[in-house]
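All protein chains but one are shown at their positions in the complex.
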Amino acid sequence: MSTEPLAASLIVLRDASVTFGAVAAVRKATMRVRERDFIAIVGANGSGKTSLLRLLHGVVAHTGSRFVPRPSVVQAMVFQRPFLLRLSVLNNVRIALWLADRHVSASGREARAIQALERVGLGALRHRQARSLSGGEQQRLALARGWAVRPDILFLDEPTASLDPSAKKDVESLLAGFAAEGMTLVMSTHNLGQAKRLARRVVFMDEGRIDVDLPTADFFAAGTPGRAGLFLKGELSWSLDG
Amino acid sequence: MVARWMKQARRRAVIGIACAASLAWTHTLVTAQERSITMASTTSTEQSGLFAHLLPAFKQATGIDVRVVAVGTGQALDMGRRGDADVLFVHDREAEEKLIAEGFGLKRSDVMYNDFVVVGPQGDPAGAKGNDVVAALAKIADKPASFLSRGDKSGTHAAELRYWKLAGIDAPATRFAGYKECGCGMGPALNIASQSDAYVLSDRGTWLGFRNRGNLAILVEGDRRLFNQYGVIVVNPAKHPHVKVQLAQAFADWVLSPAGQQVIASYKVGGEQLFFPNASR
Partner (left out) sequence: MSAMTESFATAFRLIVHADPALVRTVALSLAVSGSACLCAAAFGLGSGAWLAVARFPGQRAVLLSLDTLLALPSVVVGLVVYLLLSRSGPLGSLGILFTPTAMVIAQTILVLPIVAALARQVVADALREGGDQLRSMGAGAFASALLMLLHERWAVATLMLIAFGRAIAEVGAVMIVGGNIDGVTRVMTTTIALETSKGDLPLALALGIVLLVAIALINVAIVLFRTGGGSLAVETR
């Protein structure tokens, strides 16, 4: 066990469940997201990763308890395929800022939007139509959209699943940069190599249950118990790619 | 970037100006005509072209614009009852006098008359040709030949039913198979009759202006009973205070005056006089 003082909790789940009709997507999840965490949620397809993510983000109905100690916590989410409006790159970010806080002035929004685009390397493309960007560029735009609102927590749902290797690398380095700036990140991924590279903590889901919740090093060490161990062994050969 | 903004701004400005201009323009049409009256008349009168000849002369004499709403006689009289017109100019004496009796009109005055003709296929299968409309209708019913009625409660339709009654036929629709009603105006009725080689009662004016004659020709004319009397009525301001009674009375006075009567007489179609002024002195 670590002897550092525990960082503050941002989101606490206690026996929280999410059900869609007859299907239980998340069963009695208990976990907490702390400041400066970088959590990777892993598991097979259909294990409930996306639902757990949405549960943490607070956009899905649930039973059990989801507690946010500091209600002023700012959250943002990035999806596997970002929904971009048929507007320019810059305007997509400006609208995200407008939605997040109606009180910022128009010029303030423009400045922050440009800053966000520069941060992800899209500054030169700001007047292009958002939908004309490549897949990697669109995902970076989504990251800019998220980063611009200065979130305390950034949720990401398989952010690189649809990207080619070089775009994936760009996104990963941006995420590492965000984490270094002090942002809390919670990311679902089916790419174990990515989890190992980026995350400080790994949550393994199996059929809706949180099976394992360990620091990264411990998770990937030999002798991981139960189904997680099987998952690692079985997935290892093809999921640990770069 | 500035160029792009300017292009977008220019687009928006053009659209905005276009909207404002169109709304302003439609509005001017409303407010421009202060010295104007609304006249309810019949489609056959308007289609005869009389108003294009008569009203400019009236405007020149008095500066008053007359806006004609041309509908069926029934609807024209209804407009009088509702107060949607200032003056009525129709040709159904019975219905006009009923309107006066109900108190919706000030007074009814004879203005002019035109006549009806019976038009039919040139071969005249019923042998209707002549100058006796009642005899002609009886023969048409006896044959039985095809007859097309307007069936729209217009002045022409009312006259037609009167002639059938004189021929001893109260409800022609039930009496013989060839009788058809179209519920339409004079022009469409002539269209249908020309397509189906039917007999039809028409006012002379519409017939003279009608282009689509097909096989039709005038078969019955000159019967005094075919004369079609027009009346002018000013709508009663007691029932509808907003009626522009002075301007409407100016129209009635003018059209009954020698000057107005002369303009009526001077209107010709194909060299023929269509309307015969008969205002009482």
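A and B label the chains in the order they appear, each numbered from 1.
Keep in mind that, in the parts below, contacts are C-beta pairs under 8 Å (C-beta built on N, C-alpha and C of every residue); 3 or more make two chains touch, one makes a residue touch a chain.
Everything numeric here is computed off the predicted structure, so don't read it as measured data.
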Residue among B:H53, B:R82 or B:K143 touching the omitted chain: B:R82
Touching the absent chain when the full complex is considered, from A:V23, A:L85, A:A106 or A:A221: A:L85
Touch with the omitted chain, as defined above, among A:A8, A:L99, A:A124 or A:A180: A:L99
Listed residues A:R126, A:R145, A:K168 or A:R201, member touching the removed chain: A:R145
Absent chain, residues of chain A that touch it: 57, 59, 76-77, 79, 81-87, 95-96, 99-100, 128-129, 131-135, 138, 145
Absent chain, residues of chain B that touch it: 7-8, 11, 19, 22-23, 25-27, 29-30, 33, 38, 43, 47, 51-52, 67-71, 81-84, 184-188, 190-191, 206, 209-212, 240, 242
